[in-house]
Each structure stands twice: as C-alpha cells, then as structure tokens.
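Shown here: the complex without one of its protein chains, the others still in place.
Labels run A and B following the written order; every chain starts at residue 1.
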Amino acid sequence: MDFTTTLANMDWQQVMLLTWQHVYLVGIAVGLAILIGVPLGVLIVRLRWLAAPLLTVATVVITIPSIALFGIMLPILRNTYIALDGVDPGIREAGRGIGMTFWQRLWMVDLPLAVPVILGGVRTAVVMNIGVMTIAAVIGAGGLGLLILNGIGQSNVPLLVIGAIIVSLLAIVVDTLLNLLQRLLTSKGIEQ
Amino acid sequence: MSLPTLRWTRLAVVPLAALALCVAPLAQAQQPNIRVAAKAFTEQRLLATLTQVYLQHLGYSVDVTWGLSTALTRPAQLNDEIDLVWEYTGTSLIVYNHVEEVLDAEASYQRVTELDGEKGLTWLAPTSFNNTYAIAMPEEIAQRDGDIRTMSQMAEWMAAHPDQFHLFAMDYDFAGRADGLPGMAERYGYRFSRSELRSMDPGLVYLALRNQQAYGGIVYTTDGRIDAFDLRVLEDDKNYFPAYNAAPVVRTDYLQAHPELREQMDRLSALLDEETMRGLNARVDIEQQSTTSVARDFLSSHGLI
Partner (left out) sequence: MTPPTLRRVLGGLLGIAVVALLILWIGPSTIARFRADLLYYTGQHLLLVACSMVAALITGLGAGIALSRPSVSKSAERFMQIFNVANTVPPMAVLAIALAFFGIGGTSAVFALWLAALLPIVRNTYQGLAGVDGALKEAARGLGMRPLQSLWQVELPNAWPVIMGGVRIALVINVGSAPLSFLIGANSLGNLIFPGIYLNDPSQMLLGAVATALLALVLDGLAAWLTLRLSRHQAPSERAVV
C-alpha cells in the first residue's frame, strides 16, 4: 500500500468526476447562500436590532459540521452588512437629496459601492465551503471528500494524502481565480 | 473504491428494477437473467464479482447493483428487486430476524434457513469462512506479553498488569452495541478504563494496530489487512462472537425457475474458506488489484471458467 502503487492505481476519471461533483455542490450551496445572505444583510442594515442576534446565530451555525453547509451564509451576510453600513453618509444624504427612495438608493448607490466587499465575503464563503463539502461525503453527498474517506476506510494512507492534496489545490486555485474576479468587478470609480 | 454511495444506489434501485422488469421477458428467451446485489465493502464486491463472472460464463446475463447498505439489501430482495445476494448468517439472525440467542455456526445456519424460508428466500450451501468479529493484537506485542493466543489469555495478562496502558481500538458500531463491547467485557472479564477505550472509523483500527499504537482492537476475521499488517487474531475461546458464515441467498421463486443454479453456486461456495477469502480481500485492499481481475484469476485457476 505504498505511494507509487496507489498513484498508479488511481482512477483519474473518477477523480475528475468527484472534482466536478465537488464544484457543483459548492456552487449550489454558495448560490443559495448569496440568495439568502445578501437580502438578510440588507434587512439588518434597516433593522439594526436584528444585526447582533442574527450574526451570532450565524456564527453558531458554522460550528456544526453537518449543518455548516448553511453556515457559509455568514461571510456573505456579514460582509453585506459591513459594506452597506460603511457607505459614506454623505453619499447616502446626496441620494436622499435628489429624491431617491430607499430601494433606489440601495439598488443604484449602496449595492454597487458594496460589491467588492460582498464579493470578498463570497470568496471566503466559497473557500470555506470547499472545505465543508469535504465532510459532506460522510452523509453520502459525494465529492472529493470521498477520496479521503475511502483512504481512511481502506487504511490507505497514501490515498488519504492524495485526496487531501487534490482538495487543497482546488481550494487554492478557486481562491486565486475569485481574487482576480474581485479585482475585475471593482468599479473603477472606487478603486484606491 | 466504491463510488456509488447510499443515496445514489437508493435512487438507482428503482429505475434498475423497472428496467429489469421490462427487459426480463425479452431476455429470458435466450438466456436466464439474474439480479445480484453487493453491499458496500470489499468482500461483498468480490463475492458479487465472482458470481457475476462465473454466472456470465455459464450463460446467464447478470445485473449487479453495487454498494447497497445492509439495511436496504433485505427489503430490496423481499421486494423482488434482487434475486441473489451473499448474506452472513449472523446478519440475518441478528439484524433481519432479531434473534438474540447466541448460536454456533451450524445452528445459526439451520435457524436462518427456517426463518428466511418462510419469507420466500432460500439459503444455498454455506461457505466455510466466517467473517465475524475478533480481537487482533500487533504480532510483536502479542509475543512480547507472554505469547497471547486467546481472548482469555489477554484478559489474564491485563489483569496481571494493571499499570500497563492497554489502548483498545474498535469501530463505533461495536462500541455502541449491547452485543458488542459491554457483553464481551463481561464474558471475558476485561476491565478497561474509560481512557483505554477508543472508538473510531473501522479503517483506523487497522492503522492503529499496524502502528502498534493500540494494544488490541476489533477486526473482521476475513480482512486482508490482518496478514498484511502483521496482526495476530486471538481465539474466541468462550464463543462470544456470533457466527457470520457467508452463503448465497436466492429468492425461492427464482430457484424454482432455475433449479440448476443451486448446484452451480455450491461449486463456488465450496472453494471459499477463511484463508482463501482473506487472501482475495488482500489482493484488492492491499495490492489494489481490481475485483474483476482477482475474480477472473481465481475462477480460472480453479477451472470454473
């Protein structure tokens, strides 16, 4: 059960399939998290008293492995809140001055300004979620975690290590790509 | 490596069964069709592959459903979605029929034959291998501590050396079951302290024993890692562990339609003893050969294909 035998016997087609499955699961989870996290972030900027309890609940949720899938909402929620909260009051005032409603200001002023920070949250969420999905194999969801779990199940340490390296590479590559995307999507006007 | 996980297979059973129902009448004209199931571990994949290759050679068309969980296999067979599955006497007795009485190998086989017969399932002749629980120790440690060979000797040694730390590794299933750790400790008089007991993934138990991190641990008697990791299986001298002899279980309806299957499967079962099974498992788990090539090799060397 040495490293070379394991490497020679790897079913790379299956590895590709598992990688794809992993990315797909992460995509769905993060998509859902954006759909829920951003509106919630907007909500708690309006209803301040909800901010502290909601952020606390989100913090708790990420500590539970099996429901952590929903916890990836946290970075998105928090960054949306922080970004919207941090919009210069002067700009907000100016929007109000020209007669914009709350929703108009949100859509045309606040959110575009907040995009880079929200994307930062999405990036954190994606990276976190790639890690969390590794554990999802335990509940039969598939993904690259299966390589690690199979390595454990077969007492095959090389397989375990190969699985760990592949999933780490995936996380690093995706993180780098999203970093580039974040820079591309930052409005020229607010670059520093 | 078993890709299909519980969820996939559960989804797969329905369309597969539907497909089989549509195709079966067409296929029957030329060759008999048989639906075989394998549970999600190496030995089961091997037994199913052996059956598949062997029966295909005899002219059957064979559909295999891979990676079913134990909990799903029996309902699927009773539902007429599976014709043949390799079962273990202990599993049928304890899990499916809820018999708590501890019986020896022969009595177990007799009992499951009766109980499952009433449900329309026939047990063919059993193999001689018994894939049950056992305690294994790292060979080196067993020799060092007075050449321990039986479970009672281990209890004696431990009682005589209370200062020694005896880490005992077992899978979480064994740790939690009433007929697992608590019963065993009572029967043999093991006195483990709480910190000496460690439950973990079954694969880690073998690693812990190989690395001599554990003093003893629960293994399965036909596992290929026993020889490869230089482990010594202790004799269950007080007959605590139930018998888990494997045999093909076939739907009685199917057997009546294809009576020749009994004699055909008996020829295969007769070849499978404990040593052989452990060796075959090792070729898949340790040498990482595919189950198909191991099965072909074995069958052709015994003249079955």
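By definition in this document, a contact is a pair of C-beta atoms (placed from the backbone, for glycine too) under 8 Å apart; a residue touches a chain by one contact, two chains touch by 3 or more.
Not measured: the values here are computed from a predicted model.
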item	value
Listed residues B:151, B:204 or B:286, member touching the removed chain	B:204
Identified contact with the non-displayed chain, of A:5, A:19 or A:168	A:168
Sole contact to the chain not displayed, among B:75, B:117, B:146 or B:176	B:176
Subunit B, residues in touch with the chain not shown (by the definition above)	71, 169, 172-173, 175-176, 194, 198-201, 204, 207-208, 211, 213
On subunit A, residues whose C-beta touches the chain left out of the figure	53, 56, 59-68, 127, 130-132, 134-135, 138-139, 145, 148-149, 151-152, 157, 160-161, 163-165, 167-168, 171-172, 175
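Here is the rule we go by: only the chains that are shown with their structure count from here on.
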item	value
Geometric centre distance via CA averages, subunit B-subunit A, whole Å	42
Contact set on subunit A toward subunit B in their complex	1, 5-6, 9, 11, 14, 17, 137, 140-142, 146, 150-157
Of all residues in subunit B, those that touch subunit A in their complex	1-3, 5-8, 42, 201-204, 206-207, 210, 225, 228-229, 285-288
